[in-house]
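Here the complex is missing a single protein chain, while all its other protein chains stay put.
== chain A ==
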Amino acid sequence: MHLPRRVPWTSLAELEKLCGWIFADESDAESKTQARDRLAAWRVSTPLPPALESTHAILSAHLLDLSSASTSSSLPLRQAYALSIVRLVNGLVDPLQQGAYARSIAAIAAQIGLPSWFVEVRHGATHEDLPSLEILREAANQSMRWLLHNYFLPTLNPPNPTAATAIPTSLRPFAPILKEYKALLKLITRDASLRTRRQNDLNKLLRQVERWVGEAKVAAWDGSWGGHADLQDEEKERFAVDRFCERLLDKGGLVPVSKSKRHPAKTPLATEPPNVALWSPLLDHAASHHPSLPQQLVSQICSYLVEGQRPEGEDATYDAALGGWAVWLIHAFEDDEARDGWREDTVATLLAGLGKATEEKRFAKLLVEVLSSPSPHLVAKTSHLLSIVASNGPKASDPWSKSSLSEMHTRLSQIQSLVDAPSTTKAVTAGSARAEAASGIPQGWKMLSENDGWKPCPIGVFLAT
């Protein structure tokens, strides 16, 4: 189960503002003081990441330096600077001490691109003579710049890991492997006697596929070093399999290039047997190594169908072929216990995306029908919903009228009738017990309710009443 992170800011814009206060104008002590105070408050609100904590420490030392220009003793200042550098280096290096034995700090610093002389300053400050003010000022200065480039800017401008652009260039093309695979499989399927003889070649190719997915997984790490370091293994796997699915749905993948070969034979949304024979060894193999592959592939297909955006030069046969694959995949892989409810989920996703039925989405709709057909229960539910979608879909030209509201009510009750009665909870409904005990309410306290205009909202949102 994944959880979001607790952060001290309400949005990244607040962090951006802070960053501006610190870095926008080198000589603006006032805004730097503001930044220091903000960081002090954030620190009390929730534990800060090491980079921000160091920013706070160095900034404080720097402001002390500005204000104490005339004092006779430099020692307090040197101590403030020195400790902030020691804690900066430790804070960045410690998370990377992952083995049983200590790695040298210099080695880790090099890995994260921390200037090696920071490490020397740290050593000096802890074990040797306290470094001079000149060195310390310079170190503080460079540290701040380092934090700007390695913490603030990457945090404020996170690359989107799911976007295709995020794939590092190091990921080698997959098309040649696919091409080789198809050539080999065509040979084997045509002449069964070749199967045993070429089995080795096939295995070798499947291993290549596996290696490519492995590389994609590493690529999920790549890009910026620190960013994905704590990416969960699961996420990396997901990332890699998604890339793999994209390749399969690309030109030269699952959908035959020749449009005549795509045409569903007798039943709607079926996949031609030769096509299945061609791809099932690869899909079986990949699914056994990556159990989430069938689901991810189907979900990609569904989003293609729902969004109705075909690659250039493709026509409806492309959609039909994709739909056929979704049906085949679900049929072939749904028996696994881990995929319980997959069919229903897929239908639900499609229905949700279907919204207004348009001609472009007719294959998505068809897919819903085909997927529901084995289960009378599903058919009952979906046919109902599909009819709502089909018949009552608001036309763009429809003016808003009172009748629209009643129509919405009708639809709401229709939908509600489909939802199972909510399971009874044993717990006493919250609030009621407390609200009843509301006698003797102290001055200045008031229990809000929906009547005051309060409604559920995330913790941290103040809803004025």
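Note that contacts are C-beta pairs under 8 Å (C-beta built on N, C-alpha and C of every residue); 3 or more make two chains touch, one makes a residue touch a chain; residues count from 1.
Here is the rule we use: contacts and distances are computed from a predicted model.
Its UniProt record calls the unshown chain "Polynucleotide 5'-hydroxyl-kinase GRC3", which is the correct pick from "GID complex catalytic subunit 2", "Polynucleotide 5'-hydroxyl-kinase GRC3", "Tectonin beta-propeller repeat-containing protein 1" or "Mitochondrial import inner membrane translocase subunit". Within the full complex, the residue among A:Ile22, A:Ala51 or A:Leu254 touching the omitted chain is A:Ala51.
Touching the chain that is not shown, out of A:Gly313, A:Pro376 or A:Pro458: A:Pro458 (per the contact rule at the top).
Residue A:Leu448 is the one among A:Ala107, A:Ala380 or A:Leu448 that touches the chain not shown. Contact between chain A and the unshown chain involves residues 1-11, 37-38, 40-47, 49-54, 91-92, 94-95, 97, 100-102, 112-113, 147, 150-155, 157-159, 161, 224-232, 235, 425-431, 433-434, 437-450, 454-465.
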